[in-house]
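Excluded from the complex is one protein chain; the other protein chains are retained at their positions.
As written, the chain order gives the labels A and B, with residue 1 at the start of each chain.
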Amino acid sequence: MRGRYLPVAAFAGLIVAIQMATHFTGSGYHLTQLTMSAYYSLLAIGLCLLVGYAGQISLGHAGFFAIGGYITALLTTHDLSSRAGGASRWLAKAGILSFRIDLYGGELLTVHPWVACLVAVLATVGIAYAVGGPVLKLKGHYLAMATLGFGVIIYRIVLGTEFLGAADGISEVPPFAILPGLEVSGKAALRVPNYYLAWGLVIAGMVLLLNLIHSREGRALSSIHGAEDAAEAMGIPTARYKLSAFALSAAFAGLAGVLLTHYNGGIGPSEASVMKSVRYVAIVAIGGMANLWGTLLMSLLLNYLSLRGYFGTYDDAVFGAILILIMLFAPGGLLRRDLLEEVRDVFRGNGEKAS
Amino acid sequence: MKLLSVRGVSKRFGGLQALEDVSFDVPQGAIKALIGPNGAGKTTLFNLISGFLRPDQGSVVFGGTEVLGLAPHQIAARGMARTFQQIRLFPRMTVLENILVGRHLHSRGGFLACMLNLPFTRKEERGIRETGSEILDFLGLSGQADAEAVHLPYGQQRMVELGRALACEPRILLLDEPAAGLNIRETAEMGRLISRIRGRNVTVLLVEHDMSLVMDISDDIVVLSYGQKIAEDKAHAIQKDPEVIRVYLGEGDA
Partner (left out) sequence: MNPDLFFQYVVAGITYGTIYAVVAIGFNIIYNATGIINFAQGEFVMLGGMTAVTLSRFLPLPVAILGAVAVTTVIGAVIDILFIRWLRGPSVLRMIIITIGVSILVREAALHVWGESVRALPYFTGTSVTSIKMGNVYISPQVLWVVGVSAVAVVALSAFFNYTMLGRQMRACAANRDAARLCGISAKNMVTLSFMLSAGIGAIGGAVVCPITYVQYDSGTPLAIKGFTVAILGGIGNSAAAVGAGMILGILESFSIWVLPAAYKEVISISLLLLILFIRPSGIFGSAEEARLKEF
């Protein structure tokens, strides 16, 4: 038990140390990319549960991220004041709708971010259940292709739909006031609180997932990976478990999409692209598949480097290359003590037969 | 009292009649063996009983209710555990964790409760682990608790699989060739283990090729050949059955 939370404390220390370092070196602007990395990491650790532990690949998680982001963007920017009847005034009073002033001084009546967030996450989970039901009956290549297909459908829909902004996406998404004085937004003055809020959420997510994988439910998920028939024989309803893991990882993705959209003040179709989905899987793979900590650290590092533009025009190529190198030489991931052993195994030819 | 009752089960794969009108009963508390030459349909029959395959005809009544048409996990929940001819241990899990998965049916914590690590799931987890270590003791594998299961020697992997099935506390245990690939010493040990299982109030149905093991531990034997039941009797009587000697023992498989 103590062993489980010690790394969490160490990681929290790392997050504080990073913030301190940027503070004392006067490079606070790094926190912007680090905050964005946090939201992508939220998606990555959720996906790690699905791909790494339950062994179900998804090449469509950028789709769930985009569903969350687009729903909140649409709800919080779509002006309802022209239709302001008695009902909307009542809804405004109940806190479901809220008035705000737009950039040009006009008054807007939109859905309150809290409500939008709730709707977005619930819708993401609902769609995950609807899609996951049939999709997760598939295995291997079929599952990969079906989830890829789902991702492309979402991408094409957001790219081709006028009221979702088509190629431009949705901009001018308002800040999300979580608590009085704490709002999710990209304002420079709020950089530090936003950084801590984002990584605080990631850490909370980690605690939840760590608890899960060390429980009977986590073991049930892991048992599906590699020996599904044996898991059934142990009385584990594998279909239901796969679906739950899929929905949970979609919830993480949807929430990440919502928050990053408020943080960036907008969302565009590139967030739904296939390459994004592949990137998330790459991060899980590089982190070592069934390795939440590996996934989190790799996500922090790679997303940060990528967002700061260190990979230049080779951004996608870098992810592709790392992905291949890992899968060829260290399919168990990088953060392992027996890494050298594994590389030697690859060359000696002790291929894995299972799964 | 009949715990398991197989009635008129038939299964066809394309042009192959894998099983034809097979019926037999397994009484409560018995150790019953299913023997027959390769391709006789033994594993197919196991898969039908445990829900991994659907028969074309027939019925399987377990503990008084029809289980045919239920999913494997539903049948498992009614108290049936099984092992596989080709060992199916969970990779990337330790020996203990493999056993712990077997406690799934005897614990209740859901996704949310486990994520929040609620007090009742913590208590439950302690119980799961206690039973797990007790089973490791029973198998004599306590020393290997933290080893990765799929890296153990073959004989011990079979034991872990058996232990995992025992952790389910089944009413009936289906063992598919528990001694396959084991050496003489390991086979004898496996035999002793299966006999001791009876002491845990578990009924056993096993498929096995090793005749000395079958004769040693089983009460009754059913003989299958080409998908049909050709004999069913006490162990000592089966050895004298001319038909069995012809199709089975005559082929030099004993």
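We take it that contacts are C-beta pairs under 8 Å (C-beta built on N, C-alpha and C of every residue); 3 or more make two chains touch, one makes a residue touch a chain.
What you see is a predicted model; the values in this text were computed from it and never measured.
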Contacts of the hidden chain among displayed chains: A
Listed residues A:118, A:192, A:275 or A:305, member touching the removed chain: A:275
Sole residue of A:108, A:123, A:153 or A:239 that reaches the chain not shown, by the stated touch rule: A:153
Identified contact with the non-displayed chain, of A:59, A:116, A:258 or A:307: A:59
Residue numbers in chain A that touch the chain omitted from display: 55, 57, 59, 134-135, 137-142, 144-146, 148-150, 152-153, 156-157, 159-161, 274-275, 278, 281-282, 285, 313-314, 316-317, 319-321, 323-324, 327-328, 331, 346, 349-355
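Keep in mind that, in the parts below, only the chains that are shown with their structure count from here on.
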Interchain centroid distance [CA atoms averaged], chain A/chain B, Å: 42
Residues of chain B touching chain A in the complex: 50-52, 71-74, 76-77, 81-82, 84, 88-93, 97, 100-105, 107, 109-111, 114-117, 121, 124-125, 128, 150, 164-165, 168
Interface residues, chain A side, partner chain B - complex: 208-209, 211-212, 215-220, 222-223, 225-227, 229-238, 244, 248, 290, 354-355
